[in-house]
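The structure is given below, and queries will be raised subsequently.
All protein chains but one are shown at their positions in the complex.
Up next, subunit A:
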Amino acid sequence: MALGVSKKEKIDGLAETAGVSLAASAWKRLKRSPVFLIGATIIGIFVVLSILSPWLAPQDPSVPMLIDQVVKARNEIPPPQPGHLLGGDLQGRDFFSRLLVGSQQTLIVGVGATIIGLTGGLILGTLAGALGGWVDSVVMRIVDVMLSLPSLLLAFSIAAMFARPSQFTVILAVSIVQIPVFARLLRGSMLAQRHSDHVLAATALGVKKGAIVFRHMLPNSLSPVIVQSTLVLATAIIEAAALSFLGLGNPDDRLPEWGQMLGDVQNVFDTHPHLAAWPAICIIIVALGFTLMGETLREALDPKNRR
């Protein structure tokens, strides 16, 4: 009797796992993926650090407290010392604190640029893919023009249009560059969906056009866009760094961004390589983290992979 009951419970349990939602089953598979765990750990640490950095930083990143140790003529900067783990930067500010606070600015720029770029790309791509015809042609020609310019050059030009560069102009410049990539990607997979059997089947059921686009076409087209957005997070951070490096970034360096820190030290790179190495390593690790997470996320979210 007891055996029978436990068997029934087992079957009920099986039935439950069979009916779980997409997100729950994706999460279950992600938990088992070491690659995802590595990526997620990197991003987790990065996000926590960036949020807590104002409190975690041992020193105020904007106060030149070691300025007396900076000797410009002899190209001397403050070495590591008690209280200043990595020494100071060119203006005698605590380098470790600046590195920590830099994570926050980097995160804001990367996420902000990706969200704006993604939104723009989704709107344009949906318009082109869903409506087709002349709308498609017009949108795609605009996208072609944007893609024909090298992305960094385009970002520079957009950033340079603003008389007073700020964090926002950096985000805007980087995000506009990402729009055509998202738009083209989404439009391509929407077009493939338009001629798919299940869209025809939905049409044969009299489903309205809006529902066909947003329930049947768009969700099936998003997978490559999700991957692209995590990759774009990485490139957005790198491109923002490039803008800052070339002096088109936020001129206010009290709250530094890693790219800006790289740019500031380009003259002393041969004598003090660590000043460039640390921010560069940080950028690489974070970009890698987003890429690892994005790849595994795509695999997990693809319902065709659910077994």
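In the analysis below, a contact is a pair of C-beta atoms (placed from the backbone, for glycine too) under 8 Å apart; a residue touches a chain by one contact, two chains touch by 3 or more; residues count from 1.
Heads up, the rule we're going with is that contacts and distances are computed from a predicted model.
A chain of this complex does not appear here, and its UniProt-recorded name among "Lactate utilization protein C", "Dipeptide/oligopeptide/nickel ABC transporter ATP-binding protein", "Acetolactate synthase small subunit" or "Cytochrome c oxidase subunit 1" is "Dipeptide/oligopeptide/nickel ABC transporter ATP-binding protein". Touch with the chain omitted from the figure is made, among A:119, A:196 or A:271, by A:196. In the complete assembly, the contact with the undisplayed chain comes from A:216, out of A:84, A:98, A:184 or A:216.
Contacts to the hidden chain, counted on subunit A, fall at residues 15, 18-22, 196-198, 200-208, 211, 215-216, 219-220, 303-304, 306.
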